[in-house]
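Excluded from the complex is one protein chain; the other protein chains are retained at their positions.
Showing chain A:
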Amino acid sequence: MYPVNYHRAASVADAVKLLETGDAKLLSGGMTLIPAMKTRLAAPSDLVDLSHIEELKGIEVAGSTITIHAATTHHDVASDEKLKKACPALAHMASRIGDPAVRYKGTIGGSIANNDPAADYPAALLALDAIIVTNKREIAADAFFAGLFETALEDGEIVTAVTFTAPAKAAYEKFRNPASRYAIVGVFVANGADGVRVAVTGAGDSGVFRSKEIEAALATNFDAAALNGVKVPANDLMSDIHASADYRANLIAVMAKRAVAAANA
């Protein structure tokens, strides 16, 4: 790791100020950034630690409106009793990110700000039609996830929370790479007041995306059988040593079927 200067932010305002130092980066759980720094894929001059800011922690459930503050860990999302009742699909998804030690440190805000093309949270927030709240504005998930490791966040902008309306039914299924535990394909389905939304992670050439084909098939019949024969095009899907684009296209339909079955169970 190259040398770095560490700063512990006391508040979001403090973090914004510290972020102006050199080529500073925000540090939350560090489950992606620290490994990237160790391999010198990232070399920020300064780190601004957000994990001690109390206002960035916690989960609020008010009726069907759910707010998760950005520095809430995967472990806390997975084990929150109110969330498990209001949106069990999201709590269950968080319980399967990485491994237990990673879940104690990794945070929802860090995951979406990084927007890894195989991360789980981007699929969940896109399917849940979530709003990403920052220190400057509110951004719809549809506009937030911009591409591989790219988001709509501007310089000096910090994710402070995400908020969404709990859908009547939802589920997430992923086919994991057994070594990295990242999704080769992950599909989050949500059947809410505004219809069915289906988001796919791990597969898209430009990161997380909504599958028009799967959404159309489920729009009038939210049942796994409605996906029989549905073909997902392999254009714009990733091919790598783990899976070809065609294989991923097929997996999307398979994971979507499993997710719908789980949502209806």
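As a working rule, a residue touches a chain if its C-beta (ideal position, glycine included) is under 8 Å from a C-beta of that chain, and two chains touch if they have at least 3 such contacts; residues count from 1.
Operating definition for what follows: contacts and distances are computed from a predicted model.
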* Asked: Just by its UniProt name, which of "Branched-chain amino acid transport protein AzlD", "Carbon monoxide dehydrogenase small chain", "Heme exporter protein C" or "Carbohydrate ABC transporter permease" is the chain not shown in this complex?
  -> "Carbon monoxide dehydrogenase small chain"
* **Identified contact with the non-displayed chain, of A:17, A:57, A:92 or A:105** => A:105
* Per the touch definition above, residue among A:17, A:57, A:84 or A:181 touching the missing chain -> A:181
* Who touches the missing chain here, A:22, A:35 or A:233? -> A:35
* Name, in rising order, the residues on chain A that touch the hidden chain in the full complex. => 1-6, 27, 30-31, 34-35, 37-39, 47, 49, 51, 75, 98-102, 104-105, 179, 181
